[in-house]
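Only one protein chain is missing from this complex, and each of the others stays in its spot.
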Amino acid sequence: MPDKVEFVTIFIDGEAYQVPKGANLVDVAKFYADNDIPVFCYHPKMSPVGMCRMCLVELGNSVDRQTNDIKYNADGKPEVMWFPKLQTACTTTVTHGMAVRTDTPKVTDARDDVIEFILTSHPLDCPICDKGGECPLQNLTMRHGAGVSRFDFDNKLHLDKHVPLGELIYLDRERCIQCARCTRFCDEVVGDPVLGFHERGRSLQIVTLSDPPFDTYFSGNTTDICPVGALTTADFRFGARPWELNEVPSLDPYGPEGANISLSTRLDRDSGGVTIIKRVMPRQNEYVNEIWISDKTRFGHHHSRAENRLSKPMVRREDGTLETVSWNEALNTIAEVLKKSAGSVGAVAGPMVSNEDLWELRQLVELTGGSKLGIWPATMTGAEAVAQVGVGTGTNFKDMGKGTTIVVVASDLEEEAPIWFLRTKQARDRGAKLMLLTARPTKLDKYAACILRHHHGETLNAVNNLIGAVLSSDGFTFEESRAEGFDTVKKAKYKGDEAGYDEAAKMITGAENVVVLVGHEGLTLAQHGDVMQSAANLLILTGHVGKPNNGLIPVWPGANTQGALDLGFSAEATADALSQSVVIVAGADPVGTDPAAKAFIASADFVIALSMFDTATTAIAKVILPRQSVPERDGTFTNGERRVQRFYTAQGLIGDTRPDWKVFSQLSNLIDPAVKVRLSAAAVMAEITKNVPRYAEMSYKNLARMEKQFPDVGGDDLYYGGTAYGNHGGLGVQWPVDAEAAGKKLTLKAVKSEKTAKRKGLVAVPVRRLYDRSPEFSASQMMHQRIPSAYAQLSRKDAEKLKVVEGDDITLVFGDGKVRVTAKVDGSTPEGVVLVPVNLTDNPVPTAPMAVEVEK
Amino acid sequence: MEHILLRSRDISDIRKLDVYLRNGGYEGLKKAVLEHTSDQVIQIVKDSGLRGRGGAGFSTGMKWSFIPRDYPVKYVVVNADESEPGTFKDRELMEFNPHQVIEGAMIAAYAIKARAVYIYLRGEFWDIAGDLDQCIEQAREKGLVGQNILGTDWSCECYTHLGAGAYICGEETALLNSLQGLIGQPRVRPPFPAQVGGGLYYEPTVVNNVETLANVPWIIVNGAEAYKKIGTEKSPGTKIFCVSGHVNNPGNYEFPLGITFRQLIEAAGGMRDGKKCKAILPSGASGPVVPGTDKVLDTPLTYEDVAAIDTVLGSASVIIMDEDTDMVWAALKMARFFKHESCGKCTPCREGTYWLYRVISDLYKGNATLKDIELLADVAANMQGVTICALGDFAANPILSTVKHFRAEYEAYVKAQKPATVASAAD
Partner (left out) sequence: MSIFKGLGTVVKHLLEDPVTISYPEVERPVRERFKGKHALKRYDNGLEKCIGCALCAAACPADAIWVEAAENTDEERYSPGERYAKTYEINMLRCIFCGYCEDACPTEAIVLEHEYRLSFTDRRDSIYTKEMLIDAPPDGVPETPQKVEPGAFDRAIPDMENPK
């Protein structure tokens, strides 16, 4: 929670305003006085540098030194002592009695001069520049500047026009105005110092310092905050002029963060005259992703119109051949099978399946008498823990700073949820403490105040021991009224004296706010459930529940895993669901991503696959129905913070596809004509609001609700917050957890620590990489160079034992599965473990830890 | 007349520690550490009225007193990035009497209880850096630097650091950035180097010029009153004047502040070939040019009096130009220098220095109109007072002052009637 803010009086152009003390003058003038002080280098999300000199203002002080009060003259106006020189507003923080003049000739002239100086070197590329039309320099030149150039044209400096900073971002050295927003973004916001300045004076230029160039997951954001067209994306290069684009609010289909995006669409001749996505821009949601998105989100949209998209329903004939059929025939075929299934129907929903789809799928399965509703990937669980102590509503990483402890458990946050990585890192920069309970070093290590390292698979004991340390710490008291079941915790007799854990316990008990992010690296599904419960126990015991910025955030594997759990699906049911005689697989490829799933589904007689692409699952399906991608339809996702958010139809349909909810609704209708066919996603959501108490407030109207956000971005304010889009699609709504309900008693369910088995042989630990070879993401050609080739990571000792060196081709054998990968040997991998990234290999690798043999 | 800074100039081998010690060396440090508290040392320096010799002329004692008393980590940085055209005083001080500088720095370190002293030298001073390193080692052996200095519980390390060759790194915050391994660009102030968050590694830091610190041992030994007797009331003490240009004997001359330009030129052997003085740059390339009128020549060289004739004393690198000097050519040279040395951080300086150079070089080639002279003056004026550090002002100074005082020469270029007495000018 932000500290109590002290307000002070300042005068902007003679008017008095009450503003928070110590705030930045540019921000204050904009927010309170609606006074746009022009800036190029200043950005409200980064520290000021005062480089561009555009924000010069006259500054003065009206405070009497003796009395510390504002001096007023006879007219009631403040008596101001003005500084002789102009000052940069961006490097000024407001103090009591400060006076500012932004409209005097002195200030206007200075601004005009700075614009003139900047334009001396800036080329007149505007007609072909991708930024032209949404360019802060263009806008501010229209507003300020002389309108005539005194700098002779032929004298302009000619520099490189087309420098690729990696294959995603292009740099135009001539257009660069050396504002350092991009370098500061990399240094301060992300913590990847991959861009820097080279040379000096007029030759000062941006260079990338990393190999591969511009090696960060957030490079695209620099193009949004670049105040000129110096940094542009390869994706949108000459794609359209900004004013020709239509903006449609949407959501990141990949990660659990639920990043808000805006799809810029336009008709496209080459695509047959349909509306297509020209680019993806961040959409401001200060609760979720602020104005940042990862490169996966930004450049991973090409699957929505990939050429290999399935476009028509297909039915497998007796002889095994696939035949393209009409929707009617396909649906009738399925309906006949479902009618005869006698309740042995299971459904598995993938990570990008919307709440509406899930609801209708559940209705369909229940209509046939089935009950097995699984999710894919089935790696994480803990719906109950989330329902009890998920983060409080109104949680915002932006409010976390001093007094907050962020605990990351069994997760490589940068790879699994880059936006949370970014926001965690920034919270830490603001003074929050970061504690890691991880089995191997990750990028977060350098920001951590405390690292409780443990073996893969022993996360539960680490969390339990932390609880033990909390219980035995000085002055720990537990209010019995908070929750029942304290005796079970006491009985569990957790170790409280592990080295380093007492310090960690202090970081939890001494913190005002505690947020725990739980991943699943190195954990089986059952272990993960225990860790979630234990993490919930920790939060309940220390009282860090039921209020904003406190509670549990699971690092789910998919964009809508939380929604699936909310609507009655679960990972525990997945194995059962796959073993039914009729299996509906929506938006997932269990067969292609897990050897174990293959075994389960082998018993199914009839597999119905809803998929965007040909996969190993569609290869065994009897009926294949084409799915729609997120941009083609309306719907909602629920993110890891339980925020239900809408996405809207953005692009023209590819082929003859239907949204999943419609398919399921029509099937229900075919089976039982009494069931009405739903006509829109909104109608499905209306049904959900009536039947699912937690979603009672989630009507589309509520989800589209907006509030004023700060900083202002886009439109007239793009000079300030960048080209990211203002939010017109809604901020979404979080559902409250039990801990927030007044009078509701929580339950502590102690989980017994596991005996640590002697470690024998090697264990393959699946890890998530942000860039993988999932059919959706690999449809983006431009990202291929960034996707790592299939590899497995070994510790030095193990590699020595196996006589494997970096770069060797090795075969991993687990059970009856086998994959061929390149060996990576490094010091960060723990001994006895082979880290195997999922979704990188052609053959599936296990989704849970498993014994493995390495063959050369 | 008494010398302070160059008093040991004639003692051979003064750079050797034993010779230095025999000639009263490190007496100042001993007196400061063993007889005074830190606050007393600061008070003595404050009382002496010593002003920073790097250019700004800020009271040294005041600067030291801004450092927070009880803050645990503090530094002293010696600015030996002597890059101003026409300045060569620090070099002589460090070459001939390095221990004097080290002693001064250590006294400053004692005054603020610094953890370490960093001597930041310009890249070309690599040989001096080597010598200094040896001197520091010798001093360390005698317990004058390092752990438990002079047997007290005060410890302070001393290091040298070579810059990479940038004029801007003489600016104190750019110097700190460079010392930290960052790009040599000035920082926005506040916070100032003396404040938490503003200094080296963002800890409170005193940044002093070599010459400033070389004064300190003498002040400690002889007391503030003795120092105040030298020079003028507001500008006490002596100053090394680096005289160069069209004089017979260019070089370093130490005089009490308050002698006139005329006296200085006489001391330097008078004007070369008996010519008349046309213009003076009192502070290298960065200060405004003044014409060599009688009024100017009779101006006492103190911080205030020089300011009264619309220029600055700065580091007192006095460049004398005789009547044959082509002032447009001189301005061109200086514009080129600043174009080359602007760090590029602020827009007006980055673009302005480049623009000025383009216009003045066009003008010098004879491709300009009278309007361009106005443009030149206007661009230079627009650069002033709006940049982070003073380089933007410095770069505008030579242009503005030459246009002001020698406009006729510019106009002559425009009319393609170059003055008959053009100095051989190669761009």
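By written order: A and B. Residues from 1 in each chain.
The working rule: a residue touches a chain if its C-beta (ideal position, glycine included) is under 8 Å from a C-beta of that chain, and two chains touch if they have at least 3 such contacts.
Since this is a predicted model, take the numbers as computed values, not measurements.
Among the displayed chains, contact with the absent chain in the complete complex occurs for A. Among A:21, A:162 or A:317, only A:162 touches the chain that is left out of the view. Among A:123, A:282, A:640 or A:721, only A:123 touches the chain left out of the display. Taking the complete complex into account, A:241 is the one of A:96, A:241 or A:312 that touches the chain left out.
Residue in contact with the omitted chain (choice from A:27, A:134, A:172 or A:594): A:172. The omitted chain makes contact with subunit A at the following residues, 123-125, 127-129, 132, 152-154, 158, 161-162, 172, 174, 237-238, 240-241, 243-244, 268-270.
The working rule: only the chains that are shown with their structure count from here on.
If you check the complex, the residues on subunit A that touch subunit B are 48-54, 56, 85-86, 88, 91, 110, 113-114, 116-118, 120-121, 150-151, 155, 157, 177-178, 196-197, 199-204.
On subunit B, the positions that touch subunit A within their shared complex are 166, 168, 183-185, 188, 339-348, 350-355, 358, 375, 382, 385-388.
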